[in-house]
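Beneath this line is the structure, given in structure tokens, with notes to follow.
One chain of protein is taken out of this complex; the other chains stay put.
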């Protein structure tokens, strides 16, 4: 029996909502020490009573353990992650997450530690965090890092606040944050949350920051520049030293969005480029899994004077004793309670520990090879184009445009994305950065073997071919996923928008219209 | 958006064989201490060389970790177990396997113990095994148990050998083993492996063993009777005490196949019924998962004189020290190396530990309720019938017959089974026991909630309805599984039978015809 | 041992694959791909991180073992430490489900059609929380309880365009620090409201005297950081609403098995740390920021975070989609309601599994068990000369106790006996050095509690 042609279809379970099968009286858990309850009640001699207490039982559907297992196992079969197939979402650095990490973080000597237990009882964990901090400082070329920020965006907010406080402490009124138009949405959003006015810097035709435009807006109100390098186009800012000098000379600070570090990690350091503050995403560059949206873990690092501004506590060592240093003279405070998202941080520790500096450097090189290998395969494909100086090598990712395809066939980048799903492949990031029309932003990372990259490029070509012959067919995609194309208008229309089952029932009963 | 109608389809990946994507040069593992190799080679001063060594590299396809993960994750999505939906395979006791057990057995203090490490370093584990042995002896009404047998069938073989040796030691030549026609295939097979002639005992119209027939064959050559009670029909042998007395009086021994214990566990004990030897299936009655066919774990227990014949070693205690007793005066020997399938045995320990005697008894009762609840729902359904005294309550399982359906519509039990798959439900055991035509043997166990049982009964009725209106449609099933009906003739035909990829290639090359 | 093998987790990094790729690309040296990088920026050698070599799984395991063996796990008895992060049961199934590769390794479900299962799980999380707090809209998570409070405050500022927020004087000190950090750029003003020395509850009088037309929100913690359950919540809600301010309540999720839900007493926004719902301890992270809002277009439009909603597919099947994305940073950029993108989705799935396993009745039983156990400890402590609870008010799982001497010294003695005691309050208030905050949960048996009490009574007498 020879191999069949490739057919893919996702599982479809039409799984009911837990509300439709559960019941508040059902349960899948036996509570601990149930036998003690009568004795406890007797000893306590009272029961919860009075106006603060409710009379009723919360109206939450319960299920037995077996039913719960089936329900969520079925839902899982209707999901898709890196362990199932490639997820080359640009800017998201979707690496394979080594399974050994999952095994290690399940150890009760991590899992069952209380954040406030005495430091002498968690020296091993603190030592790991200390090493992680040292390593990340080394990798970024920064002096110190705070492990506190729970994700990249929180790192950006921390950085923006540090810049704000730094200028305030120096008696300067600098309320403008420069952000390139190719930046991730979190950059302007973070700057705004920190109270800055966001000044948009355009991208030059070379795909790098428009230096003239930058110079034209920099001034005494400039607090700083938030930059990712390589940019979201995957292009390295070759004039970064000039940019840095210019900003610094005019009294501004440089913030580095480290989400795009993967292609240069261990090869070039933000600190050497002139950045003052850096955030990293442990869940991207250091392979902690994304968990369907989180938890991630961030770190925010700083150089020189800015170290004083880092969120506290910082991990420190003193005579071989590890401890949290809360001392905060100028610091911005704390970005969350406790120390950070420990579980993904430990995965980051394990990643660096396994690879070492040499391994990390090879990882970076491989991710860049993968990007450029893909570019070579797709370069002359009909329907797609590579905006911004195609002769330049890309780094961690590449943005191609499906504009020719849209113009010539009516099939959009979004349609291409859905068509990819029908081949069992996850789509790239779509319509970002905003400066590229019909953008498809593709990042394979080092995790994808050449074979997957070839399959991906071939599939993109096949879809384009189909678009030229039968565009309607492409626009019908996806047909192989557990549902067909999802109705976003219905989902968002004020008359139908339904964020919870509670609202669903209220709509049914006419209580909400 | 209201709930959709129930549609199910299994994932389909057309996943290539690892041979079609792998390569001997690829790897997903970094070997430990690679950096030591040059130094080792130097210190050893030699290399593997000579006629016993191969020159070539084994021709095994390798894959990276990410590719391996995807390959097997995709295959898993095309499989089905209790955690995905009901698997009411009669006689298989497919219970839900509590996830806490999986977590516990991953502890290195179980996983990383060497079987030959000194007993003083494994006292905790031995204590657990000791308790398990005591508990199982108590549950079966036996004196001692050997944890050695890796599955039920091996327990049967052990039992048959014990019977053989017992008679031999008593100078008796008894070479006939009585086995009811309703018995599981392993019973006669085990008896034959132990060198017995198998004498088939018919089932009476009441569904119990035919006492007259039994009496007519019992004699001086009778070594013993292998019996499961309740039988594979789910019917309790109400004359068991008479049967036992009769066999014993004529010098034979009674062997209990414990695969069907679930419905009476903690309520009735084989020892009290008169059995001399018992095997249990930890992977059935005590909820260790089946793993797609194994590993299971068995135990074989004995009473009185027969204890001496149990396979060794036995777990024992002496002044609070636990140890393996290898002393073997009359014992049959060992059924496998070491002590048994420890991982599933520990799961059995955890199951009993969690439930206690009271809990086990409730489990038994619930499994019987579930069976009889199902019978009530299906009793008068068109197309099916309940052979052997429908007024009798069944215990752990029930066997219904689709004979009316076959006769009236041409749709067989096998077709019904395939049609069930199309509803996302696993089929029952088919065509067993052999004494029931078009048998569908259904065992829900206590794990299935009433709702699942109702769904199952309704689906069986729906299929029968469809058989009466459109039998051809039913015979087309399954259409929702990852493949359509599998071609067993092609699979088994001498010209096409292909047990390995090696044979596949040889067939392609014409080396095998 | 032959030609080069690939680096960990970079499948095509072997010499063989690399040269294949390079030859297709028509280049001869990988560093040609870095030709646009200023030469002087390129490091001469790999950075000094890790342990100076590639570690196999086995070596990694042994290395980690050396670290972990230096940690002490308190499990029997579990920690009695309070502070809003307590040991709770994490059913094994919860971990099992969130370890499923299809959930664990998924990204944010930007491609709805291929991630319906994940989205349904998140929708169920939102729905279960909505029914728990009795508010209609819930997002798919914030980072943790503290940032949920911060985002609630930021939202209140946006909604009301005012700048003052009333907070309890004895607000969770770590939360307060976080909130102050997050508000630093916003020129907001936190106004402390006194608490009653006897009951530990927020003083309604003081609250009413401080609220004004500049007030964006009134914030209460219920139970308070020190354990007291608030009684006058309806009156606080009224006071807030009368002045056009939002009423923001921080609750404890399991407590709602027994306590009235915030939605029933006028909360506009309810936030919580969701860690008790199956996340585990994990030395403080990840947490799960619960964020729920009243059904009011003005409020919903200003909500932070991702929301999954119900919809249909092209063939009319029920389906799920990310909704109201125009609030979010990837679309609205500097005008977004928050910068959050990566959140704690997997912990939200964990909470959905957890709540499904418990069911409403189970949650009530659980809350009752905790209530009884914490009261048992308080009672036993009173019997040995410790003032417990310090405040005359209802409490649920955490409460403060006052000792005849410095608590810190007692804590050290308890540790010697294998017990991790309460949280010394001098961490936040030097004047409360004789006090600690205890947390008692369903994991504390009577034996555990008795052991603690006996040790304390022994130590006090010393």
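Lettered A, B and C in written order, each chain numbered from 1.
Everything below uses one rule, namely that a residue touches a chain if its C-beta (ideal position, glycine included) is under 8 Å from a C-beta of that chain, and two chains touch if they have at least 3 such contacts.
The shown structure was predicted, so the numbers you read here are calculated from the model rather than taken from an experiment.
> With touch defined as in the header, list the contact partners of the absent chain among those displayed.
A, B, C
> Which of C:128, C:443 or C:456 touches the chain that is not shown?
Going through C:128, C:443 or C:456 one by one, C:443 is the residue touching the chain not shown.
> Among B:94, B:142 or B:178, which residue is in touch with the absent chain?
Checking each option in B:94, B:142 or B:178, the one touching the absent chain turns out to be B:94.
> Considering the complete complex, identify which of B:81, B:251 or B:404 is in touch with the unshown chain.
Answering carefully, the residue with contact to the hidden chain is B:81.
> Over the whole complex, note the residues of chain A touching the chain we left out.
Given the touch definition above, chain A has residues 1-4, 7, 25-35, 37, 63-67, 69, 73, 98-100, 102-103 touching the missing chain.
> May I ask you to list the residues on chain C that touch the chain which is not drawn?
Here the touching residues of chain C are 1-2, 5, 56-58, 61-62, 65, 75-76, 89, 91-92, 96, 99-101, 361, 365, 368, 442-443.
The working rule: only the chains that are shown with their structure count from here on.
> Please compute the C-alpha centroid of chain A, do the same for chain C, then give the distance between them in whole Å.
Going by mean C-alpha positions, chain A sits 19 Å from chain C.
> Which chain A residues reach two or more other chains?
10, 14, 17, 65, 69, 73-74, 77, 82-84, 96, 98, 106, 447-449, 490, 498, 504
> Taking each residue of chain C in turn, which ones touch at least two of the other chains?
8-9, 11, 53-55, 57, 91, 93, 95-96, 101-102, 310-312, 317-319
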